[in-house]
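A single protein chain has been omitted from the complex, and every remaining protein chain is retained in its original position.
Chains: A, B, C, D, E, F and G, in written order; residue numbering restarts at 1 for each.
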């Protein structure tokens, strides 16, 4: 940002820019009362703001979604309950609701960018909602998604049979609850960076995902980093940034 | 025990036993001031009392060890620091100290019972002291011991290469620190009961073994039960009880 | 597995096996979309896969149960709520629902194997659901089950009166909530391996079973290993593996 | 206290007391710079202030001890390390140091009050320092002390053999580390109030005494209340208050 | 108990008792299928078994209550929800339900024993249910109860005004949620033993009563012991044992 | 208070005050059965008692509110659910309910005191209820309130744009959930004392606000102190005390 | 800051400022290799940067201290061990080391500002180091300090006797370990804002200060905010900001 400030300062000095205009450039958000919608995020970070819907009312989600839809090709809302979606959909044309992933997606892109391919592995059937939140997010971010579901280590041959395909991905998201051992096993077999997502699936000493989280943070396999419990969105977002590292370099070289 | 009481009561009734003698039969321990040494434990549980040395002074360990040595073929003390061992050994003839396992063992058995075979797996080099405590204990309890060390999941082929041998054991002890994923992987590949021992090896969110403990308690593989962190002794003791189930049945059938 | 690979490799070398067929042998599961049903588990571990129903939809449970029922003599589903069972039963002939244990069991065995006998002790009336999950599972695994219920240490004579019977079992499962002290007391009185199951019964500092769990992990009695809170299934599964150690040896000797 | 205020107010009204004197009556402590020594505590609570020495310098302990010794028949300091005691003893005549209990005791009472009898049970040898802190404190508070040491539940017959004696006590202090199950067992067998003292003896999931603490707070036996981990002093102090309830009533009836 | 065994043994020896009869004496409970009702508890501990109703079905409570009512003058059930009480009351004549305390009490005593007086203090209005559970229990145990409610330290003059009355009690129960500081303040002002009951009243870092529990365990005032969070029953039971210490002594002297 | 006691004592001595009257002065509360309403709080602390409504019944809230309303210009109740408010409002004239803040406010002040200005910042839309509880409380305490909402660090320019206004406040309340980083950033940019309020907004490792709480307690920026999770009321109350420091000094100088 | 940017932008527009100079204005720190010393902090926050010495080498502390000493009238370093201080003092002229507070202070102010008065209360002798860290810091920040030490609630009259003096302070810092109840008691008696500092003094369930921390966060008294465990510096810094609110207002009115 200091770079832009320098440029703007020089432009004012040269009379090419008014002080008032320079100031407006810095603002970069729209104030709609209860919220300040970040309009510069796509510029700063390459993707528009995603709406985290938990703790927001239907009215608030509708208001923010509508505003973003007006100026973006894709808009994504996560953690949208079925109940809220039913109230929102009549007011949002061309928006798809995915009940398993709990996402609302508006997508007007003519073609997908195909930045790269993310493989999403999950250990068991109960981890599907988190895995699908990651899948929908990754798709919205322009990634190709390949799913490898129900490959937990209790029947490890199911994983080995897919290794060849798994190794064709650019980056992997591994979703697991209970003890989360899948991450360490995959980490010992591949060269891709792994984004580990602990889920709150389990009971007793699982402590709503803490068991899987600790497993992943302490993984004896290198090349693993971790996001918050049940945060499928966060893993997919990070995957998109990682794949884009490649893209960026094509531009700079 | 109610059975024995019934017998004793009948014997008194028939004049075959004095009331005073019957009462003495129930006592079953020797009071040496600071401790009451359990002399019936071998009768009740099949193995003599093992001395847990942490928190005991050299004098206390010496006193108890000497007393047990007088009436048993094998005596085992665990958690004996090198420092304490150096002070104890001059006073304990025919006793071996194992520095890695931190055990003192007196063993006068002419031949080993060969109850069965326990396989001890450990994930990494740092888990050796706990694995060796299990190995020495298992040996003292009359088991054959086979070691499978450094077979952690970060290089899973090292484990697979040993599977054939591992499957020849009656019961398995799996020792692992960090995230403890080894347990789930082994649990998915074998039919033996697995006794999982979390170790305090690791740092940060390992929380002195809690990470590995939670992994093991939440293992997606069935056939796993868990003992306290670093409790190699406890796993081996349990392994001996398990193998003896077989022996007991030979007698009852 | 490396052993089988060696055999298959030799067979191909000798022209007795096609490469393609060898590869198919390794697969061992059926992919039904949202899940990969493990068909080799009975071969690898001696019991068919058990369906853990929490977090699965009625449709998913039905689909997996039906698939397993087609090829197995016994099929077990645990953690099935009354609500789900009511929806499932009309579609599953010859299947019994146990409301207390929350299990669905399909059992076509002509005679039970009688591998051995497991004693299930529980401390209080509130621990019954967990104890019964263990009992149904043990029965499904081919064990004879003997129940010793409501023998908590607050009235310790109730336990002592049953000791004679308890000692006739091959292995014991001790289920207890609150402070879980029953495990240590039983552990000091018997020679059987004890599988301890903490339950989430209690309030306040019980912390949903953590109090009982810690008691069991720190038991001053040897011969105790522990499974996850409320995991009656896991204890019974482990008990079956333990009893089978004996069986295995009859074959190998 | 409001009662005394009323009396003093009336006395001033009647001219029997000066306002200034009434105010001085409320002060009740001596300010020695770094501390305000509570001189009224014996009046308010029946025993002089006891010096908790952890975190205090040798100079501070000496200063407070000397001041209390000048005006009391008994003075007790707890948590005095051997190192500090060696520096203090030359300056404190007629004071005994107990290395196991880590206490300094000045005791000039011609005869002991014999308020009643406290039984102190402990589970294992490692719990002795805490049990002895309780014993020394109880003695200083005027109680008769009877010790029942090393009666842990792993060899429960050692406890049963002492039950007759245990039942002659007025109140019991039960000291236990590891899983602390002794408390529940004793609680189910006697009618005395039990003060449970968890100790930090153990390792791994003992969490420095938390395991024993939770056991005791969740005891299925009624009639148990608990003090802080390793707080032998607190249990003995409470025991003295309990026994004195009887004494107080003799006066009031 | 060893004492009784000795007597019985001698009686058999002298032909005064049959072996079979002696054995029956040890049993002391009635087995009603899902539970073993402890009939000796009143002999062993001086009060009949109290029914803890959480986790029990209406049928189970009714069955146990009816059985105990047949042979006891007072029967108490705690943690009985309004819903369960409505179903139970039509089947239980002469039983009172207290909605605030959530207790069912059957009380046929002609006169109350008046063992002594317990003072029950509570910090705020939200602590009433726990305080009332203590009050009803103490009354059922034969104690006189005096209530000092809403005397929290935020308005400490309310407490001071009652000190005179508080000091007339034999033992005090102090019930407090949030930070539980009331215990330390009362502990510094009185000579009675204090039984502290943390409640789960509060929010955020109260952690369902853990904050108050820790305060009470760490109280800088001596003479405080603690029971489980929300355990009003346990404190009252302990209070009754404490007051009875006095009674016992009258008999033995 | 000792000062007032001295004055009253002197007045009695001089015959200017009756002992009985002096005693009444100390009482300072009204006993309405289940509660003792603190009437002196406004004298002791400058604001009337505020009604914390969680855990209180509608009847209890109504009774206390009515009593306070009779003698105060402003009465505030916090944590009033919509459900309770609907039942209370018909009985409380001139009282406003704020659904977002969950407060009931009675306010008869002719003019506001304008003690000073508090700025309330919050990180995201989901933190609004806590921020509004603070805002309503601060207003009731006589402060001018300025809101800076949705200024979380993920779009830090939104914060920077408001810095000029933020710096005109006397004291700041910063409300944030999730990771609570806003506090450290603001703390590094302003000279005002900051009262940090962690909220329970978030999921997974947020642990109902613990994550934000720890962030705030460990803030690398100086000038931050913290209140309980979701305690908007507490922060506003503290803000009012802080601003009044200025007022107090005007009087004393 | 946006305000200053606006001004600078206008100045450049008017040719009064060069773009390069404007940019330099934003830098505000000196880079000394391993650290960037914040030179603008006094401008931004009113006090120079304070050196937190834990985890810094003697060389690093010396380098930063020397740099700050060159341009400030007062420089403060906290958490300086005796060992480090002995090495530092020969190189730092006119600097005082306080062994109890563990602070190094350089103070060249001709007269103290006397911003206002802070009262520092502590519960016991062991809390002195934290209280003194607060006292030295407050003095360095220009506050008058009054100490009220050893006024814990176990002897509450010691506190009441000082209330008159305590009430003359502008703001209070209450330092307490163990259960920290002092904060709630003081909070119920005074009108000053209270900054509560939990200390790690205690043992067992004190959990290195967590017990006192929770007490303070859950205080039933209003007007309390809390800083990190043992953070005497942080409380004093906040106290200075609070007192300065008064000063600021004098300027703005």
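The definition used in the following text is that a residue touches a chain if its C-beta (ideal position, glycine included) is under 8 Å from a C-beta of that chain, and two chains touch if they have at least 3 such contacts.
Note that the structure is a prediction, hence the values are computed from the model and not measured.
Residue B:150 is the one among B:54, B:107 or B:150 that touches the chain not shown. Remark: the omitted chain is touched by one listed residue; of B:63, B:126 or B:146 this is B:126.
Residue F:181 is the one among F:140, F:181 or F:227 that touches the chain missing from this view. Check A:17, A:68, A:128 or A:195 against the missing chain and you find that the one touching it is A:195. Listed by residue number, the positions of chain A touching the unshown chain are 1-3, 44-47, 50, 116, 160-161, 163-164, 170-171, 188-193, 195, 213, 217-218, 222-229, 233-235, 237-238, 241-246, 248-249.
The missing chain lies against chain F, touching residues 123-124, 152-156, 178-181, 183-185, 187-189, 202, 204-207, 210-212, 214-222. Where chain B meets the omitted chain, the residues involved are 125-126, 128, 149-151, 154-155, 157-158, 160-161, 201, 203-206.
As a working rule, only the chains that are shown with their structure count from here on.
The geometric centre of chain B is 39 Å away from that of chain D, both derived from CA atoms. Look at where the CA atoms of chain F average out and do the same for chain G: the two points lie 24 Å apart. Within chain F, the positions touching two or more other chains are listed as 2, 26, 160-161, 213, 228-229.
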